[in-house]
Each structure stands twice: as structure tokens, then as C-alpha cells.
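What follows is a short report on a single structure.
All protein chains but one are shown in place.
Now for chain A:
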Amino acid sequence: MFPVSHMEMYIRADLLVSGRTHAVFQCLCSMATVQVSEAEKVYILHGVRDDLRVDGRGCEDYRHMEIETKMVSNTDGSAKVTLGHTDVLVGVKAEIGKPRPMVPDEGYVEFFVDCSANATPEFEGRGGDELGMELSNTLYKVFNNRYSVDMKSLCISPGEHCWVLYVDVLLLQCDGNLFDAISVAIKAALFNTKIPKVHISEDEEGGKEIELSDDPYDCIRLNVENVPCIVTLCKVGHRHVVDATLQEKACSVASLIISVTHKGTVTCVRKVGGGSLDPESIFEMTETGKRVGKALHAPLMELLQKEESLGKKRQKVGFLEEQKVHSRKSRCETGPFPLPKNPGLGHLLCSA
């Protein structure tokens, strides 16, 4: 048994019956766009119709995903997720603040998405602000319920002090399917977050003094069981695909974003894109989204717990690992998880 430096996940779900006929036109995408010719679009459409995408995946398969936590030491929790070529880094900082007047006995979470110029030169200066706002607004909607993050555990003294979790998402590379990568990274970062324990002492005048515990191991961990994962489904032709690349997105009519918890509870559903969807398609996409989303949680939690249990033995690799493009072969061989049922597809997933 050798210590693994980063964890890899393979997601496999069953095929779905095809959807309805519908006119196809290009949807406007505010992310980095790729130009797809008409012939390429037809090729992708025909492939998806036969449940064979350009990189060999099925309609409900994710690309190769890599997750690593504790990347940045200045934060209370951090995680980096690489999904295909999409790179997302999330840092969580916990600060003491005043609770909201409506809910004095709860803490709250603030999201900020930074679309950095690293991803594409279009995001330079204020160019990435629009996409960043859209992403953070959706994240607020996804987490705007009582069950995702236990806000009551973030309370220090009701009405006066509470923990505010600042979740900062940094988008480093953009290759489609940002929501899924961001939600997995947020879940991993929240799992990794260690909030120091607080002791409240009263001084003579009745004013409260807050002391943070000095011991780095004396901390509270968040319960991320109910944190949802977002699944984006793109309607390409008659069928819909999970984890679309930029090329597939350019051929799609519209997409549906659905956030699902491990029990299968849906916290947010949004339709994005310039095309229109008929209610049957939306229903089918919701069903697929629920199934795929539910299947995402168990391996993810298992992975995170395994990574944590390695403790000090884990080598922190981060960006210093070997070239991804070139060390495909070595990655497949050292993958600690059993390959999916279809070994041919598994290999393709590896090298995607």
C-alpha cells in the first residue's frame, strides 16, 4: 500500500432512453467559447444519439476527475478539483462576524467566484465579472436552505457573534461544466474546513470576550453530508448529456442545472441557455440529474475520508505533479479504484 498523492474518481451510470425531437440551434454561452463548424455539430449530434460522445464516453459519464484538499495553508479549508481540463480552486476562510438580524442564532456563508484571466484572456480586468456574478448567484440559490450547511453550528453567541464562512472559488481553467466542478470542490473544501473552537468569557462590565483556541487540533468540523452537488445536463439533439465539453455545449439547445443532495433531495433547478425546452425533456433531465447526482456523493465522501485518513503520510502534490498530458499511462496504472464495469470505457476515461 503506497500513499496516493491525489484521488481520482470514475463515475458510471446507466443509459437513458432518448428524448423528444426538437429543433437544434446554438445556445449563447457566456463562458470561453469554441467555434464549432456545421459538420462537427452534425457529427456530435449523431454520436450523442447513439450514446457515443466524441471522447468515447456515454451520455451519463463524467470525465476524469481529480480532487486534492488542503492546498493553501492560509485558509481554513481548501480543495482543488480538475475535471478534464477545467481547474477550480476553492478556499474557505472562517471569520467572526455579526449574525443577520432575521436569524440571530445562525451563521452564514458568503460565496465569491473569481474568473481569473488565467482561464482565458477575455476574463482580464472586469471581463470575468459577469460570469463570476452568475456563478455566485447560482451558488447562493443552491445553498439557500436550512439543510445544506448546518448554520446553527456556526453560531457563537446569538445576536452578537457568529462564524461567517467565506467560500472563495478561483477558476483557473475553463473547459465546460463549471458548476459541477465548483460544487464538488466546495463540498471537498467544506469537508476539509477546520474552524477553531471558541471560548466566550465575560469580563466585569458584562462585555463578552472571545478567545480562540490556540491548539490547531482543537477545532470543529462541518457536517457536509447534506451539501448538494450540482449536475449540469445539456440537451444535445434528442438526448441530454452530463458533463458536456465546450464543443458539446456549442451544439446544445439549452441546459438544466440541478443540485442534488445525497438523499436525492433537489435544492435548486435552473434552466440556462438561449433555447427552449419542452416539459417532457425537463422531466427526463431532472430524473437523470437526480440519479447521477445521487451516485456522485458516496464515492466522493469515501474519497475524502480516505484522503483524510492518510494524514501526514499524504504527499501534497498540487500543481507540482507531473505533466498530466504526458503521464497518462502511469496514472491509469496507479489508480487505486476499481475500473467501471466496462473496461474499454474505463481506459478511455483515463486518457480523456
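Here is the rule we go by: a residue touches a chain if its C-beta (ideal position, glycine included) is under 8 Å from a C-beta of that chain, and two chains touch if they have at least 3 such contacts; residues count from 1.
The working rule: contacts and distances are computed from a predicted model.
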Statement: The chain not rendered here carries, per UniProt and among "Histone-lysine N-methyltransferase, H3 lysine-4 specific", "Exosome complex component RRP41", "Trafficking protein particle complex subunit" or "Geranylgeranyl transferase type-2 subunit alpha", the name "Exosome complex component RRP41"
Query: Among the options A:48, A:72 or A:244, which residue touches the chain absent from this view?
result: A:72
Field: Among A:52, A:117 or A:210, the residue in touch with the chain that has been omitted
entry: A:117
Statement: Given A:125, A:216 or A:311, the correct residue touching the omitted chain is A:125
- prompt: Looking at A:66, A:106 or A:168, which makes contact with the chain not pictured?
  reply: A:168
Message: Suppose we count only contacts with the excluded chain; which residues of chain A make the list?
response: 71-75, 78, 85, 87, 89, 91-93, 95, 112, 114, 116-121, 124-126, 166, 168, 170, 172-175, 319-327
